[in-house]
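Note that this complex is displayed minus one protein chain, with the remaining chains in position.
Coming up: chain A.
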């Protein structure tokens, strides 16, 4: 009996942390993104682009001051979970995150974005079938859980694309695919974007990795030297195109390019691109076995 009560209290405690964290990341950008935007803003020389960067800065300050979501499109909530097999609330986590989404929607507030597919009805709660979307990785030995919350708007989700190349197309085909996606559809995704590229074996493995790539810190590099070089080349090359904020022309196009990869079939190169807009609302939190927590993405947070 006492054990059940303790468990219920623990579930409530973690639900509170997760709804507050979910609502919070809609209001303040992660520390690495804020720093990158300040850097790009300081280097911008085109007057129109500089004016847009100024609006972006004023917006973040207003969101902070008024405690409101900085972009109206608070997305369909996605959680990327890396949980230890011995994390005490592993079995409860799905319900906890669903309830966290409900509560963040009420109290955030978050825009009502979940539309039930085929019924074409907005659920009004940001929950629906398989939403919030949960992506699971289990660490067989761990007892903590690290959770990324991601809030992607429609604009930065629309350019998403994946395809499978023939090996003869090589990494040159990968570079061309990335450029095509960004120069043809990136303007609408609120540049400067964070570009995530998955290089893998099939459409869905590449797609999942491309999303994981934009959850990494903006300036991080792939551990493989060739991949890291490709990240640099794509980043420099895309910036040379000079989309500028909102595609109005400027000194930069992207905040960065991150590649994630897996081994692949010798006959295929799966490639996918996911983009994160300048208002890249993601947050990473680590929950320990005793439910104490540490926020890894944002400095100076009080939930």
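By definition in this document, contacts are C-beta pairs under 8 Å (C-beta built on N, C-alpha and C of every residue); 3 or more make two chains touch, one makes a residue touch a chain; residues count from 1.
One rule holds for everything that comes next: contacts and distances are computed from a predicted model.
Q: Which choice in "MnhB domain-containing protein", "Glutathione-dependent formaldehyde dehydrogenase", "L(+)-tartrate dehydratase subunit beta" or "4Fe-4S dicluster domain-containing protein" gives the name that UniProt lists for the one chain left out?
A: "L(+)-tartrate dehydratase subunit beta"
Q: Which one, A:13, A:183, A:202 or A:262, makes contact with the chain that was left out?
A: Hidden-chain contact among the options goes to A:183.
Q: Quick one: say which of A:11, A:138, A:241 or A:291 touches the chain that got left out.
A: In the complete complex, the chain left out is touched by residue A:241.
Q: Among A:99, A:113 or A:274, exactly one should touch the missing chain; which is it?
A: Residue touching the absent chain, from the options given: A:113.
Q: Hey, which chain A residues sit against the chain that's not shown?
A: Interface residues of chain A facing the absent chain: 48, 51-52, 55-56, 58-59, 62-63, 66, 68-74, 109-113, 115, 122, 124, 153-155, 158, 167, 170-172, 174-176, 179, 183-184, 187-188, 190, 226, 229-230, 233-234, 237, 240-243, 245-249, 277-279.
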